[in-house]
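Omission of a single protein chain aside, the complex is shown with its protein chains in their original locations.
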Amino acid sequence: MLKNISNLQATLNKLVTDQQGINSEGKVADYIPALADVPPNLVGISVATIDGDVTSAGDFQVPFSIQSISKVFGLVMAMNRIGDDLWQRVNMEPSGQPFNSIIQLEWEKGIPRNPFINAGALLVADVLTSHFSTSNLAFLTFMRSLAGDEDIHIDNSVYQSELVHGNRNAAMAYLMKSFKNIQAEVPDVLSHYFTQCSIAMSCQQLATSLLFLANKGIDPNTKNNICTARDAHRVNAILSTSGMYDQSGEFAFSVGLPAKSGVGGGVVAIVPGYGVICAWSPLLNTFGNSIVGTNLVAGLAEELGLSIYH
Amino acid sequence: MLKNISNLQATLNKLVTDQQGINSEGKVADYIPALADVPPNLVGISVATIDGDVTSAGDFQVPFSIQSISKVFGLVMAMNRIGDDLWQRVNMEPSGQPFNSIIQLEWEKGIPRNPFINAGALLVADVLTSHFSTSNLAFLTFMRSLAGDEDIHIDNSVYQSELVHGNRNAAMAYLMKSFKNIQAEVPDVLSHYFTQCSIAMSCQQLATSLLFLANKGIDPNTKNNICTARDAHRVNAILSTSGMYDQSGEFAFSVGLPAKSGVGGGVVAIVPGYGVICAWSPLLNTFGNSIVGTNLVAGLAEELGLSIYH
Amino acid sequence: MLKNISNLQATLNKLVTDQQGINSEGKVADYIPALADVPPNLVGISVATIDGDVTSAGDFQVPFSIQSISKVFGLVMAMNRIGDDLWQRVNMEPSGQPFNSIIQLEWEKGIPRNPFINAGALLVADVLTSHFSTSNLAFLTFMRSLAGDEDIHIDNSVYQSELVHGNRNAAMAYLMKSFKNIQAEVPDVLSHYFTQCSIAMSCQQLATSLLFLANKGIDPNTKNNICTARDAHRVNAILSTSGMYDQSGEFAFSVGLPAKSGVGGGVVAIVPGYGVICAWSPLLNTFGNSIVGTNLVAGLAEELGLSIYH
Partner (left out) sequence: MLKNISNLQATLNKLVTDQQGINSEGKVADYIPALADVPPNLVGISVATIDGDVTSAGDFQVPFSIQSISKVFGLVMAMNRIGDDLWQRVNMEPSGQPFNSIIQLEWEKGIPRNPFINAGALLVADVLTSHFSTSNLAFLTFMRSLAGDEDIHIDNSVYQSELVHGNRNAAMAYLMKSFKNIQAEVPDVLSHYFTQCSIAMSCQQLATSLLFLANKGIDPNTKNNICTARDAHRVNAILSTSGMYDQSGEFAFSVGLPAKSGVGGGVVAIVPGYGVICAWSPLLNTFGNSIVGTNLVAGLAEELGLSIYH
């Protein structure tokens, strides 16, 4: 599958340089000031392999708000905690709707279509809130452990902003609660959710943290069993059909990797059996995906022949 | 990826025997008499590899109505004929709706979500009807050529039944025409569509016919270029997100292969770089997918470690 | 209720003159050439009372395409023909959707919300097509009889245009047929429906023809029993909640009369116990209602204190 990775560093350098030169028509997430103020021209990429290599270029060490990328980690924690009971409360089908649609949630009686739309991530947040005494701390501990970095922290200005602008997420959580599919108190669920969204990490940290999904659930560096091989498979499957908002189909069509994006501008892509790519740049397209971040992942997948669809 | 295929024949035999023994709660497609009359306990499977092997078990030589599996071939023909213009008229996103939903078609102004829901397949049928002088003959010729069998034919009793029960497809086609996204006359489009759905083929024929999708567009037996490598990738990508009706996410989650089902009871699954599986058994679940057919593909994928998500 | 009708002629003259002077931002129905070519500045009004008076102003004798106003007459014919069986196949609730929405039809399993949205009118057309040997002739005969004018005719150029641009109506009819709520052949239903829409009548003729709805079902001029008092009540009720497309609520709110509009620019309003107003002017607002026609009815209702909500 992999064509040539003899000079990955040069390839990444060229990709970053090319993308730094483009005039993007996108815009930074502006629903909260803390995200709107990020310099829009930053560009970074890291590639971590299950053999232990990490190759990076650009602003790969700058922490950014991981936002919806946190949904991947939350899902793994919830799967580990309550097992298949989770799938009674959230589905695993693509949504075919913009990522925060409340319409589908009503149609389907409070059962979110999948864990990567906002409603599904709130459901997962409810599981964590209900099953950990201090779920936000547990989440942060999980992230620090995966990245091997105790300095990873929550960006409090992002968190405070999210709380103030969280009315739509509150609406979805209360709607699910009206269907009895949220168990904790809604303000607690929102607080957990916004906490995990507000964690700041770099490309390098994210790429390394997700290696277990490319390696049947085992962190190749620590040999820790992060989740079962079956659950790693499942997460990759849902990422493939639903990880890139309402552009998931197009991303599969043109790139062909399980991936997740966040409105902070990050994009992570899993290459099963090989490693993880994390690219970052703040300007977003209309779907909420990083324009340059998507371009970088697409370019590298093409260059190296990484697609799972061949 | 592949664990062990040394005794594929024995594996298939066991899978078929096991499935023949289950009491299925499913039901045969009964919207038309010609499908309702198929003996429900037939079970067949064929595995064709890009190396030229074909291994089969059960009723693998019995022709069945390919129904929606024809959408894969129609899509390839349309991509070959009009290139990327096709993607102006049909999207490539999963639908998140039951397979024949007309609601989404109205929301999205007559642009179907993808070529594998009925609306999208009708759009593809319109492309073929408009760009071939006798599109149904062209389609049949394409199928015969891929299968290497001039005896493949249209089941006329199925075709006549489909015409009589085609009101919902007519509704979708007229709705798309009202949005100016259907160019030919609707009765002609429907006639083409029902023709391609009414073709009868066996597991062995279907598995062989689709090998080009597992082999970057090239038929490994004839070395014919059936489509570009890029288009083979694209078809596999859309199959992965949208090939199994509203169970596509679950199929990815538990099996992990690009696949397409039809209400005739057939299921085809592409294993990029390896080959094609075709399983068949008439009883359907509530999503319209063959219960035993899905079980067979799932069992074989598990046994051989075929999933693209690892 | 009625404040002062001593000088109705002068009131109508003033209303028409005032409205002729306004610069309307509306536009003529342009989906078919035959409607787009009507001179946009024509303005007419007629008031027929159950006492036998008809007072008119402006272009009240110019025939125009009655379009959806025909739905009122079709409903009365169908109620007379099949009685309460009709209400098993069409509901009497307001739709809360734009007038030709196909979404609601799918939600509600092929049962239209009411007889005045297009789907409901097609259902009524199916009843007429199924229960009269030549329903279009029966319809025309009914109209001529009510208006007392054998010269009323079908505008063939409108009819032909409607047929060519009727794809959306065809979609709705086939969708209802897929739910088994259309009994005749869809092309026959469409043909009937477009025939009744294509009838040309003047303000004077329409106002006179509908007097039975203001008079408990009895034509005050001929003393003919056109429908039961109960059915006249029912038609007025549905007109009040659903007669003015998605502006029905606003029309009730600001005018307060059972009314029906058509994209030909006509507006009829029933004043129970008093008479009927018909106003006409071709320019339409975004809801498909005549701007000047609505203004004229509103002005007269205000002037004379006609509202049923006081």
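For this structure, a couple of remarks:
First chain written, first letter: the chains are A, B and C, and each begins at residue 1.
The working rule: contacts are C-beta pairs under 8 Å (C-beta built on N, C-alpha and C of every residue); 3 or more make two chains touch, one makes a residue touch a chain.
Everything numeric in this text was worked out from a predicted model, so none of it was measured.
In the full complex, the chain left out of view touches A, C. Taking the complete complex into account, C:237 is the one of C:10, C:137 or C:237 that touches the chain left out. Along chain C, the points of touch with the absent chain fall at residues 1, 91-97, 104, 113-114, 214, 216, 229, 232-234, 236-238, 240-242, 246-250, 252-254, 256, 258, 272-273, 307-310. Think of the hidden chain as still there; on chain A it touches residues 101-103, 106-107, 167-168, 170-175, 177-178, 186.
Going forward, only the chains that are shown with their structure count from here on.
When chain centres are taken as C-alpha averages, the shortest distance to the whole-protein C-alpha average belongs to B.
For the pair chain A and chain C, the distance between mean C-alpha positions equals 55 Å.
Note: centroid distance chain B to chain C, computed from Cα atoms, is 48 Å. Put simply, the C-alpha centre of chain A and that of chain B have 32 angstrom between them.
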